[in-house]
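Handing you a structure now.
Every protein chain of the complex appears in place save one, which is left out.
Chain IDs A, B and C follow the sequence of writing; residue 1 opens each chain.
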Amino acid sequence: MYRVVELKETWEVAKDVKAFRLSKGFDFTPGQFVMVWLPGVGEKPFSLAWKDLLVIKRVGSFTSKLFELSEGERLWIRGPYGRGFERRGKRIALVAGGIGIPPLYALAKAWGDKFEEMTLIYGARSKNELALLDVENYVDEVILTTDDGSAGRKGFPTDVLAERKKEFDEVYACGPELMLKAVLKVMEYKNVQISAERYMKCGIGVCGSCNLGKYLVCRDGPIFDGSQLKGIL
Amino acid sequence: MYRVVELKETWEVAKDVKAFRLSKGFDFTPGQFVMVWLPGVGEKPFSLAWKDLLVIKRVGSFTSKLFELSEGERLWIRGPYGRGFERRGKRIALVAGGIGIPPLYALAKAWGDKFEEMTLIYGARSKNELALLDVENYVDEVILTTDDGSAGRKGFPTDVLAERKKEFDEVYACGPELMLKAVLKVMEYKNVQISAERYMKCGIGVCGSCNLGKYLVCRDGPIFDGSQLKGIL
Amino acid sequence: MVSLEVELFGIRFENPLILASGINDKVPEQWIRAHEEEAGGVVTKSIGIEPRKGYDNPTIVELPYGLINAMGLPNPGWKGFLEMVEGYTFDFPLIVSIFGGTPEEFAFLAEKLSDVADAFELNLSCPHAKGYGMEIGQKPENVYEVVKAVKDATDKPVIAKLTPNIDDITKLGLAAEKAGADAVSAINTLKAIAIDVYARKPILSNQVGGYSGPGVKPVALRAVYDLARTLDIPVIGIGGITTWQDAVEFLLAGASALQIGTVVSLRGWKVFREINEGIRTYLESEGFSSMREIVGLALE
Partner (left out) sequence: MVSLEVELFGIRFENPLILASGINDKVPEQWIRAHEEEAGGVVTKSIGIEPRKGYDNPTIVELPYGLINAMGLPNPGWKGFLEMVEGYTFDFPLIVSIFGGTPEEFAFLAEKLSDVADAFELNLSCPHAKGYGMEIGQKPENVYEVVKAVKDATDKPVIAKLTPNIDDITKLGLAAEKAGADAVSAINTLKAIAIDVYARKPILSNQVGGYSGPGVKPVALRAVYDLARTLDIPVIGIGGITTWQDAVEFLLAGASALQIGTVVSLRGWKVFREINEGIRTYLESEGFSSMREIVGLALE
């Protein structure tokens, strides 16, 4: 059932992207998600950026409503749900695209000291869409890319990954599906974990809407091993 | 729900009294009871004489059926239920009448080494109705009484209790209601715990049949402090 | 401190938690005990014309999420009941549950017991006694006839206790309302059975029984919600209330008062205090000053 939490703090982190600090934290594994209900508005899944932190892009009516909430107002949250990342590898890369940053931010913050070297490769269309938060505190290196060259290298994060893939023994990725497909291809579906997205409704493996081949994103994922996705993504 | 147990061993312990050793034991406090169901026959409450032992007198159709069962046959048991004895006192008396022995046998066996001195005062109508089992192994002294003088002293266990009550700092009693009333009177409702009996059906505080004043024997009892029963018994 | 008081059909209850019929309410000492333990009122075991012994054991099945019972309406009959209460007075509302096989029997009982009862609850819903309870109460026309007959026979308030074993419980509620009932209470138990896999038989001596407890709450809450949206008379919510959150859900769904039963067996008499305290804390922290303010808020 829902836990009712209050908004402790909200702030803008990029264009149309806001961070929401909650009054209560959730035990979670990086990569897991929660369902957020606004009574009378709707209910949507969001990846946890930290036990008490959501980082959300305004994309429609639900998120617009969310963006209007002030500190002290309530959210109804159930979860966390799904399969999170598994900690593997010593020298790892986090590959994020656009609003794919929250689960990787969580991973960096949770496990930063468990890896020998952590490289974040983060791309967005433009500088003002990069939602970096304070991620530089948790990773060893940050490489930015933008489609328009307004920050970091002009190009895609997968360009960087392709060049440097030999440096990494495990890659963790979250972002638009095209990017994920490129990551899987670069990694040949090995030593890679990706956070998948499908239209999710119940969040708990009932309705079947979020199927990805034979898998359910909400239960078998959202984190999948590359090897599971051959022939599917 | 029911646990299905098998009869491991049965033997006669007195006239119309049989002991039933079960294939599985129950965690219990001396004084607690179980409900025994024989499908197609009925379901009745019995005090546990030990975690895997019932000592039962044949009194009607249910117990007659029970007496016919052979080793290896099944019983359906739920429980244990109710409030058991509380361990109190150093020099204690167990006062048993007739088939009131099982919970006191359990107490003696469970807590025998916790008391400084334990005296069993056990009465029955006649010698062949005394269901002693091996209780002498667990108590310091056994005093028997019979109504007809065929064993021990002729008279009632409460006669003995009345004479020796100063020796005991706590008395535990189980037996016919007349005897219990006499015990309570002798003890002036102090330092005494008795096992009460009322017509019990559900055993779990629903049906209310086993009420004893404002109490339910199945939930508030079957063990009561003397002080609870002033004006009631 | 916020108020939990309820006034229903002219009777004041100290709080909304009434002991439901059939749970530890055989004798006056138990009713008094329930009130000592902070029940706002008491409904007696169902009383009929003749004494009934009830069914043989097993009469109850313990499940992970509740109980199934088939007690068989054990009761001392109305004469025995009157003898039993002789000399007692009660400083809390005593609701006498009655059952009969015809409107006339119900009316007869109400007349005979009117001096003892602060109100009557009509058992139109017991699911395991042939010719009584649910067998009558599944038909709106029967509910109407029984309520009407009882209303003609007594000046005391009359509550129709409805069965959920029906396509649409509001049909029964509307029939009761039309016949002049002062309130309805819902739900009675759901038709159920339990089978032992080793005995390979139904466990209850009556085979089938009525299911109560936490597992029926979603169904009960729905019944109350539907009734409260449909009727003008008050609805008393019953069915699986186990926590203060459950109690608040029923109030928000439109229940004006509540009955609890199975939870008293599962968790003991202390639940009256615990649930009342939970409701009080909720009301305070959410900024309400009395329980009445939240009744039906979820209907809007």
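Worth pointing out:
Going forward, a residue touches a chain if its C-beta (ideal position, glycine included) is under 8 Å from a C-beta of that chain, and two chains touch if they have at least 3 such contacts.
All figures in this text were calculated on a predicted structure; none of them were measured in a lab.
Among the chains on display, the ones the left-out chain touches in the entire complex are A, C.
When the omitted chain is restored, the residue from A:R78, A:K127, A:K165 or A:K181 that touches it is A:R78.
Touch with the chain omitted from the figure is made, among C:V146, C:I159, C:V184 or C:V248, by C:V248. Residues 63-66, 68, 138, 165-167, 190-195, 197-198, 200-202, 208, 211, 214-216, 218-219, 221-222, 225, 245, 248-249, 252-253, 282, 286, 294, 297-298 are the ones on chain C that touch the missing chain. Remark: the residues of chain A touching the chain excluded from display are 1-2, 4, 35, 37, 39-40, 42-44, 74, 76, 78, 201-209, 211, 213-214, 216, 219.
The definition used in the following text is that only the chains that are shown with their structure count from here on.
Chain B and chain C have Cα centroids lying 37 Å from one another. Rounded to whole angstrom units, the spacing between the C-alpha centres of chain A and chain B is 65. The set of chain A residues that touch two or more partner chains is empty.
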